Each structure stands twice: as C-alpha cells, then as structure tokens.
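For this depiction, one protein chain was excluded, whereas all remaining protein chains were kept in their positions.
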Amino acid sequence: MTTTTVASFEIKYHQYLDPQGKPTQELPAFAKDMDKMRQLYRDMALLRAFDAKAYALQRTGKMGTYPASLGQEAIGIGYGDAMTAEDVLIPYYRSTGAMLKHGITMEEILLYWGGDESGSNYSVAKEDFPICVPIANQIIHASGVAKAIQMRGQKRAVATEIGEGGTSEGDFYEGINVAGIWNLGVVFMVNNNQWAISVPTEIQTACETYAQKAIAAGIEGVQVDGNDIIAVKQVAEYAFEKARNGGGPTLIEAITYRLCDHTTADDASRYDDPKVKEEAWKNEPMVRLRKYLEANKAWSDKDEEAMKAEIAKEVDAAVKAYEEAPKPGPELMFDHLYAELPELTKPQREAAIKLAEKARGAK
Amino acid sequence: MTTTTVASFEIKYHQYLDPQGKPTQELPAFAKDMDKMRQLYRDMALLRAFDAKAYALQRTGKMGTYPASLGQEAIGIGYGDAMTAEDVLIPYYRSTGAMLKHGITMEEILLYWGGDESGSNYSVAKEDFPICVPIANQIIHASGVAKAIQMRGQKRAVATEIGEGGTSEGDFYEGINVAGIWNLGVVFMVNNNQWAISVPTEIQTACETYAQKAIAAGIEGVQVDGNDIIAVKQVAEYAFEKARNGGGPTLIEAITYRLCDHTTADDASRYDDPKVKEEAWKNEPMVRLRKYLEANKAWSDKDEEAMKAEIAKEVDAAVKAYEEAPKPGPELMFDHLYAELPELTKPQREAAIKLAEKARGAK
Amino acid sequence: MAAITLIEAVNAAMAYELEHDKDVVLFGEDVGKNGGVFRATDGLQKKYGTDRVIDSPLAESMIAGLAVGMAAQGMKPIAEMQFMGFIFPAVDQIFCHAARMRHRTRGRLTLPMVIRAPYGGGIHAPEHHSESTEALFAHIPGLKVVIPSNPSRAYGLMLAAIRDPDPVIFLEPKRVYRIVKHEVEDNGEEYPLEACFVDREGSDITLISWGAMMHETLQAAEKLAAEGIDAEVIDVATISPIDMDTILESVQKTGRVCIVQEAPKSGSIGSEIAAEIAEKAILSLLAPIGRVSGYDTVMPYYRLEKQYMPTVDRILDEARKIMEYK
Partner (left out) sequence: MAAITLIEAVNAAMAYELEHDKDVVLFGEDVGKNGGVFRATDGLQKKYGTDRVIDSPLAESMIAGLAVGMAAQGMKPIAEMQFMGFIFPAVDQIFCHAARMRHRTRGRLTLPMVIRAPYGGGIHAPEHHSESTEALFAHIPGLKVVIPSNPSRAYGLMLAAIRDPDPVIFLEPKRVYRIVKHEVEDNGEEYPLEACFVDREGSDITLISWGAMMHETLQAAEKLAAEGIDAEVIDVATISPIDMDTILESVQKTGRVCIVQEAPKSGSIGSEIAAEIAEKAILSLLAPIGRVSGYDTVMPYYRLEKQYMPTVDRILDEARKIMEYK
C-alpha cells in the first residue's frame, strides 16, 4: 500500500415532518395510523402538563429541583413508544418522557424529585434503573445490563439517554466503545438540546454532528430531527429491533432545543438569546404534530380541550398521591444500605430514630 | 431536509517504504538525504541496544520492570525526530524512543526504571513530563500544556503517545475532544502494536482503524505504517508544523507489532501466536531501512559493525553512570512532597532518617 | 470595605488574583457566561475575557488533567468542579498527578493549581449534590485541603490557595454561601494555610469543626455558655495537613473534646483528629473524645437530610455528655 483510503463513513439525517407538519418524504406505516398519532400527541401533551405542574410544585416549595422537557417531548415519547415492557430503560434526569412511557408513574417521578428515594422503587418497570444524576455513568450501565441480557440469550433491548453535553465525558465513550466490541443490544439516545446548562454545543465539541461520535466506537450513528416524533420513533424502532435481534448498538442523535431553563434552579435568560429561542419555538414538536393531525382531519379544538381536561385530572391525581405519600422515617436512612445493617451502624440508626421522636415530641 | 447525508469522513493510510525497503511512492525530500537516514537508522539501533541492555539489567536484578520498544522503534524515533527542543513531550512508558530523541538521557531513563524519582528530574528536556504510567492520563496533560502554550501565543507543539489499548480509556477521548474544541497544538501518537499486554486489538475496539477515533473529536486522524520511519516522520512533521502554527491537533495511528514481551514482567508466549510473530518480524522497521540504505549504497556491513561498537560504548557509559548514581536517602521521601514540609510530617522525616542510620549502623 | 457573603468573598479573591497575576486562569463547567451555577464566578468572564475565564466542556477528569498540564507550564489554573459529588471522575488525575508531580520529578515540575468545589448538605438539592467527602482528599499526601467557614476566611484562604506553589483542593460549604456577611477589605491579604483558627476561647471543652458546621458549633458554644460551660471553638480550616499544635494545645487546656462534622463518621477527618489526640494528648483527656457526625450511611435525599445532618441539639447533647463524664 501507499497512500490510500482505508475507511470511510457517512452520517445520515432523518426527517419526516417539517415544522409545518408537512411530510418531507414517504411516511412509515405507523404515521398513517391516526389513532397511534393521536396517542403520541397525547403522550407529549401529558408530559408537557406534568412538567408544568412539577415546576409549579417546585416554585411553591412543595418539591425540589426539577428538569423539564419543554420542546424536547418528541424524543422521550418517541423512543419510549418504541420500547416494549421487556426492554430496560436506563434514564438520565431528563428522560421523563421515556420513563412515563415505560410505566414509571407520575407519582414516583414526583417523589424522586421531592427528595424521597421511594420514587425510584418502581412499581411497574422493576428492572429499569433509577435516574442517573452523575452525567454519562448511565451509558456504561446500559452496556452492562445489555451484556447480562446477551449472556442469557434474551431478546430484549436496553435504552439509555444522555444530553449532548454529556457526550464529552469519558464514560460516554467507554460505554459505547464496549457496546461496539461486544455487539450489545443498546440504543444510545443523545438529546441534543443545544445546551449543557449554559454551555452551548459549539463549546462542547468540534464535531459537525454528535452522531459521528459513534464512529469512534465502530458502531452505527444516525441523526434525526428530534422535534419530529415520526423520525424519532421510526429510527428508534429500527434500532430497538436491531438491538433485540443481535444486531448490536445504535447511537441516535436527536436534534432539538431546550425551550425551558436547565432546571428550576437555572435562569436561562442569563445566557440564552431570546431571538434564537423564539426561532426555536417555531420548530417545537407538538405544534408540528397537531398540524399534521389536523391536516388529516384527526384532531379538532374540541379534541384538544377534552384531552387537556383529562390530562389535568390525571396529573392532579398524581400530585395528590404525591402529597399524601407517607413521609419517610429516619430508619430509611439505614434500612436499605446493605441487606443487613452492620453492628457498628445499629446504634446510629437507633439514635436517629430517637432524635426524630424527640423532635416530634418537641413540636 | 428529508433523509440526507450530513457528514462524511475518510481515513487515509500512508506508507513510503515496503518491508523490502522499496519505495511505494515518491519519497519526501528528507528521505533522499542519506546522512539523515543513516542517523535515523542509528537512532533506532541505539534504542534497540539500550532496550536489550535494560532487559539484561532487569534480568540480573539490577533494575526493575522495563517495557521495551522492540519492533516499534520507528514510531518514537520518527516522531521524536520531528520535534524541536522547544516542543514538549508527554511520554508514556513505551515512549523511550521519543524521550531519547528529545534529550532525556539513557541514565535518566535507567534511574526511573531503577526505582529512583531522580530519573524524572531531566537535565535537558526540562519541560517534558515524566513517564505517565496510569494509562491515558497523559492525553489530557498534553492538551493542558498546549492550552498554556496557546494562551501565551507561543509557536510550540506538544507531542504525546499512547498504546492502542489505551484508546479505550475515557481520558483518551476527553483529551482529544478538548484539543478539537480549543484547536490545541497537540500531536497524538497511537502506537498500535496489536497488543495491550495480552489483549489483542480486536477485543479493544470494533473500529477498523484507531485513526477514526479522531472523528469523535472532530479532529484530523491519519494512519501510517508504523514500521516505516519515513511515513512516521513525514506525517509527524506535517502534524507538528500544523500544531505549531495554530492548525490544531492531529491523531496519528502508527501500525506496528510488539515483538517483545509487554514488559520484563510479562511472558508473551502465553498468548502470542509464534507464527504471527514470525510474520511480524518480516515487517520490522530496522531491516527495512537498512535495505533502503543499502540500495542507496549508504550502508555497509562495516558501517553496521562500527555503529554497533559505538552504540555499545554509549550504552555502557550510561549503565555505568546509572550504577554509580548515589542511592537516594530517606529524606527524599519527604523533601519534594510540598514546597515546604508540613509540621505534622517533620517528625516522620526525622524518624525515617534515624531508622536508616540505625539500619546502616547495624550492618 | 463592604459586607460580603462567603461566595462573594470567593469571587473577590479570584478577581483580585486575576487582576494581579496574569498567569491565573479560571475554568470549569458554566463558570463563564453564566458565572457558575452558584454565581461564584459571576462577572469574571465579562471583566477578564473568555481567554482567562473559560467555559470548559463537560468532563471532570479533563478539567483536572488540563489544570495539571497548564500548571506544569507555570500557569495558575483555578478549576471548578460544579459540585463535589461530581469530582469523582477527576480523582484519578488529582491523586495520580496533581498530588505527585513535584515529588515524582524531585521538584522539577510543580503544580500551583486550585480545584474548587461546593460541598455539603442542607440546601434541599438532588442526589449527589450534598455529600461531604473531604476525608478522601485529606488522606492523599501531596494535596492540601482547605475549607473556609466564613467570608473573611474564604477571601484570605482562597488567596493563599491560589498563591500556594502546590495543589490545593478548596471546598466551599455551599449551605453557608449566603447566610452571613463579613466586612472584608479587598486588599489581597491572604490568611495562612495549615493553621487552625480559634474562634472562641474557653476552658471547659474544645469544640472542633470546619466548614458549614462551624455555624452550628458556634451556636452550641453560646448555648453552652448560658449553661455555664465555657467552650473553646476551633475552626480547622486546612483539614490537610492539619495544624495539630493548635488543637493539642487547646485539648491540654480543656481536657475534653467534641468534634463536629457533616461527613460520615467512619474514616473521617473527625477520626483522624481523635486518633492524633489519643496518641499525643491522652494524659490530658478527662473524657472520651466525642464525634458528632453524619451517619455511616449514604447521604439521603433531601426529605431526610435534616435528620442526617448534625444539629445544634446533637452537639449540645454530646457536649453535655462529655462534660458530665467523670
């Protein structure tokens, strides 16, 4: 050999609906099923309403820090819809959409952000991971779970999600790299919402795309319009099918925009350009899908009203359950530390219980 | 947009001399300078002789663990030759070739592997880093040094090196990623010697090339025949020039084969296929260059003999200096811990000195 | 002179050094335009430019490793870890390189770098935002670990940390970022590292603490005074290497010791101080050494954090028990 090309790569981008809700190419079958599309619209609406309520709870001192999904609903709802109950979800803190889709309840999510570990004791999605707060660790967990599934010969996929900022962490790379080597059935979703708190994406990478990070792991990487739920779901379904059937991992970059603050603790107006945000609002996923439904005569103002009322009820019921949930007692600081509490720590448990009793008595 | 290609990439491979020493394409100017090529040949020969001596010292209990460069000499000598004194080297444990080229002395290297920190107190290359043992940390150091150089507006490049196995570590990726974003003047050399101790490269990555890992950082990645010193030096010179002049980082994968054990503590016969190794010997870099020199009437058996004698002398002198170096005293455990030893630790220093005196007395 | 909070003092000290030493450079996640998630670096990028106050990519090992590289070139990097709970990806770089470069090169390469991190509980934050893991860093030789408990100390100790020729881990008790103000003159005067501060002289019992818990400890001392117990209160401030002389002197005077910390008890700084006292001043002790600590369990989510963290009452209970000991 002399000077030759030894490898070449391409990154593809997928979009099906433009911001006006007009198809940009032949739609997949599910997109023509208006019941399905109404359901996805409702899922996004529920997430948006839930987020708003969570914000309100935080603002009124009834809950802690909360990260909303405003503008990014198509991602979690889209790939969440592509999952089966047998698949495993390894969420990060902004995976609310996928969590709801995968059977984690609103009450559980509120409890979690309300500072109660019982929010991660999922009643339905018993194998799903709790929310991962330290950025990028979850990427490796997903590969670990997928390895166990592979060793047992099961046909289940693993999904995990990370922000575009999180892709700068070593764990992101280590996790996708091993998924490539071992051909693990993981779908790695990158929520590219343009911001890592206040840090814009151009400070995060010199790459043209986040999808191309897959190339360093020798795995498939694709880019989708993350505001187009049809694109997200279609590409995710491909990736999940592949994952379940021994086809290995896929990295999906979903391009969107964070229309909310990073969390309730953030003030995006300190760094976000209002004009850019205004532009971004024009691309947000719900209007687009609604326009599509309307064009297909599958949605009306009345439907919208009815849905909103229903959703409000559901969310309110969850909030009520959250507010009425029993307060955790001090023994819970100790009871799940190990299968059995060490001798050394038993007196600490007793002391904590006594102190709590004393405090109650003093009131 | 619909479904479109948004990014595409190519990885190129460079070779100038084939294993028979025959040019495979038009040679760069320096390759026609026979004095230069003889010098490079001698540099490789010195490295090989030094390695052999270091091995012998270890085997006779006169030195600790040592990692040789057998078969990989063209890499360190090649990129080391492309460096200037102003450039900074951030070596790993198998960078002996580049270290020697950059002014770190044989005696210093022996002291280091002989268990004496004074081996890293370089007399010449005063800004070069000591050998990095924890794999991949050095990649980030290189970016940090380059950032300082960039902030001060200096035209100096930074070189660092890592094994192909080390590219699986998160730090490798974090370090090249930031070099991409900040456009830092670093040359990242990947010594792809096919082995990470006993782990072959196919267990290390699903990638076709290590050069393509650069794509995840948005930086240039190229592959060279690491047994062809002309290719290594030519591509390295390009990368160093670029680095010094604000052109940003380059990742260079140099393909070679580890013809030695991983270190003196390893026994490669446990895992390496002797037939594969035999094949690999046919590609090793010194024979190739010698054939090229001979074909150009620039080398004879007599030259070889004279060179070997000279080199042996040089190496022996270094070994003598090493063996005669003063033994470090116990105070050296403390004297460079901080600029000033804490009060708390002073009595420990005194105790250690007293104990050593007592031990000397007892002898 | 103005009354400023602890976090403003951190900001002022960094600004002072940015102004007076061109080698000082500041970076980390969100430290630039946003001025840090707590606003510790508020306004600094505007004043000193994007070259010297840098929003870095999101990677802690990278942040620490860059600091190592830059410091080896003689820059004086101040790197921020957004929360101490996220410092763990960086400990490899901190333990293996920051702590060792001077030693391993026999003084050839030195690292005048600071790693800042807000730490500790009490602000109702999500998981990983409330831990006190200072002991992990204090066990590593080659690092200095400094914790200011109030605004003046934050200013003086931060200046000292930046100017120190060796790596300093600077931990900021975030719960008290804004709860008190001190008149601090922005005159560039540093406080000594490796020195305890005696915040209250007393003769009956020595209360030892650092960081946010100094506030509970000082309150406890006032209450004890009302009960006729005269407590000496020591702010350790530099928890590694510790100024044991000041502590031992106090113990020799009082004979009774109560150590107060947020961190879990086992293997903590409190344990280290107790062990040193037990080794060097045992004859002075009139009672067992008390440790009021976080429990040996995971820092709970915020609904239980109040029950996890030592309170004035817990300190009082322990101090009284120690006083009653005959």
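We call the chains A, B and C, going by the order they appear; numbering starts again at 1 in every chain.
Just so it is clear, a contact is a pair of C-beta atoms (placed from the backbone, for glycine too) under 8 Å apart; a residue touches a chain by one contact, two chains touch by 3 or more.
Quick caveat: nothing in here was measured; it's all calculated off a predicted structure.
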item	value
Option touching the unshown chain, where B:T4, B:Q39, B:S123 or B:S198 are the choices	B:S198
Candidates B:T24, B:N183 or B:Q348 - the one touching the absent chain	B:Q348
From C:I78, C:V91 or C:L248, residue that would touch the chain that is not displayed	C:V91
Touch with the omitted chain, as defined above, among A:G71, A:P91, A:P134 or A:G165	A:P134
Among C:D164, C:E190, C:D243 or C:E272, residue touching the chain not depicted	C:E272
Chain C residues touching the omitted chain (full complex)	61, 85, 88-89, 91-92, 95-96, 99-100, 103-104, 127-128, 133, 135-136, 138-139, 141-142, 240-242, 264, 266-272, 274-280, 282, 285, 287-291, 295-298
Interface with the undisplayed chain - residues on chain A	90, 117-118, 120-122, 126-127, 129-130, 134, 137, 140-149, 151, 170-171, 174-175, 177-178, 181, 332, 335-339, 342-345
Residues in chain B touching the chain absent from view	64-65, 93, 112-117, 133-135, 165-166, 168-171, 196-199, 203-205, 265-266, 270-271, 327-328, 330, 332-334, 337, 342, 344-345, 348-349, 352, 355-356
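Basically, only the chains that are shown with their structure count from here on.
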item	value
Whole-Å gap separating chain A and chain C, where each centre is the average of the chain's CA atoms	36
Interchain centroid distance [CA atoms averaged], chain B/chain C, Å	40
Residues of chain B engaged with two or more neighbouring chains	170-171, 174, 177-178, 181
Multi-partner residues of chain C (at least 2 other chains)	56-57, 59, 61-62, 89
